[in-house]
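A single protein chain has been omitted from the complex, and every remaining protein chain is retained in its original position.
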Amino acid sequence: MQCTIECNPAYAMATVDLEPGETVTVEAGSMVGMSDGMQIKTTIGGTRTGFFGFLINFALAFLRKFIGGETLFVNAYTPPAGQRGRLMFAPALAGDIIHYKLDGQRRLMVQGSGYLASAGNVLVRTKFGGMKSLFSGEGAFWLEVSGTGDLWVNCYGAIHEIEVDGRFIVDTGHVLAFETGLTYAIKGAGGLKQTLLSGEGLTMHFSGKGKLFIQSRTVGGLVHWIAPRLPA
Amino acid sequence: MPYEIKSSPDFAIIDYQLADGESVVAEAGAMVCMSPGVQMKTEARGGLLAAAKRKLLGGESIFQNTFTATGGPGRVMLAPGAPGDIIAFPLEPGRSLFVQSSAYLAATPDVTLDTKWGGAKGFFSGMGMFLLKATGPGTVFVCSYGGIFQKQCVGEYLVDTDHIVAFADSVQYGITKVGGIKSLFFGGEGLVARFSGQGMIYVQTRGPGGLASFLHAYRPVKSSN
Partner (left out) sequence: MQFRKELGPAYTLCICHLDPNEQVMAESGAMVTQDAHVQMQTSATQGKGVGGFLKAIGRSMFLGESFFRNTFTAVNAPGEVSFAPALPGDIVTYELVPGKDLIIQQTSYLASTTSVEIQTKWGGFKSMFSGEGAFWIRAYGQGPVALTAFGGIKEVDVDGAFVIDTGHIVAFESTLSYQVKRVGSWFSTFFSAEGLVCRFSGKGKLFMQTRNPLEFGRNVGSKLPPRSN
């Protein structure tokens, strides 16, 4: 499998060239273009197997959709038998795509809206962000990613890496991903008055040692900025 | 320099290193992340009356947040809601920059902010925007939707009002219609600003009005019940 990312950092699109028999799984709705004859299988994202596994996957996907706004489905693309194939995919929002190679050792927590695609033996487990997150709409669910293979993550805006050693506070919507060596607590922006008036919403207080990836824009910020300009 | 503007011009962000006791003031909602020693104080900037003027006209938040490093140096990163660039304008004492209200992101505490608007035939009439006058000393941070195009005004120049970011206080401006009546209703250009004199004009390469028109069709419809 070969991958190139073009039009980054603002409107990145990934092009994956697949060998015969290789498969790449992408978030539904993200396909841009592909070579002729590609085989597509639609499934609900999730790692549990069996009938009850299917029900649990479905329930989690359902919750993800209505709380996090993520699509339920993922599409697995494979080239026609014995042939090579090409798939181009991109997220819905502006921003960059980051290609991670998972080696079985790294474990990453990715914000729900950040999952774009994966290939190989990648394990994706849904984790909910707690009651406070459910109400804010941001950081409502997270994906714990591990295993071996490839992972593509999309960020809204530009990505910035921060080495945390001690404590660091981040606006929830701006957190894209973090290594599992970090722990966090979700808090308001200060007192009640602060939380309501400051416009800051919820923040994540990280502690520990590890890498933190932030994105320089949020959908909440975009909505807040454009709303006064909308007609009635 | 205590600040650095990163990921410019696509999705610019300000990375501000504050010395112990130093502050920066930002619009509500602009904070991306900060180190634990930084204290955030929310208040109506310029007093309640000035803030009320802004609120009435713009539908913008009345409040601003002042970030101060306490107990040592601190770090705060600030970003606007719109995709685009950020420019820092260091201002000489007494010199001003006129900034379109939603283009104002942050400033050092010594900058004086005043609201200026022209009423019915005003600059951005009916568009939920108005002009802010930022006067030095200090540095003001301006953000854009899109890239920022700098034009040295010599003679007369017309700019679609949706695309104005900021302009120097040495420039004169007025509102004018482009084309005839037919143009006003069907031409889609509406009102434009006519600049004259000498000075720098800052134009953004995308207009929020255009994006709002596009997104309007995708909004959920209010159910009548």
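The chains carry the letters A and B, assigned in the order they are written, with residues numbered from 1 in each.
Methods note: contacts are C-beta pairs under 8 Å (C-beta built on N, C-alpha and C of every residue); 3 or more make two chains touch, one makes a residue touch a chain.
Note that this is a predicted model, so its numbers are computed, not measured.
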item: Absent chain, residues of chain B that touch it; value: 9-10, 83-84, 145-149, 151, 155-160, 163, 178-180, 182-183, 186-189, 192, 194, 203-207, 210-211, 213-223
item: Absent-chain interface as seen on chain A, which is shown; value: 6-7, 10-13, 28-29, 31-36, 38-42, 69, 71-73, 75, 90, 92-94, 219-220, 222-223, 226-227, 230-232
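By our rule, only the chains that are shown with their structure count from here on.
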item: Mean-CA-position distance for chain B and chain A (Å); value: 31
item: Residue ranges of chain B touching chain A (in the complex, touch as defined); value: 6-7, 10-13, 27-36, 38, 40, 42, 58-61, 63, 65, 77, 79-83, 102, 127-128, 208-209, 211-212, 215-216, 219
item: Chain A residues within the chain B interface of the complex; value: 9-10, 94-95, 157-158, 160, 162, 166-171, 174, 189-190, 193-194, 197-201, 205, 214, 216-218, 220-231
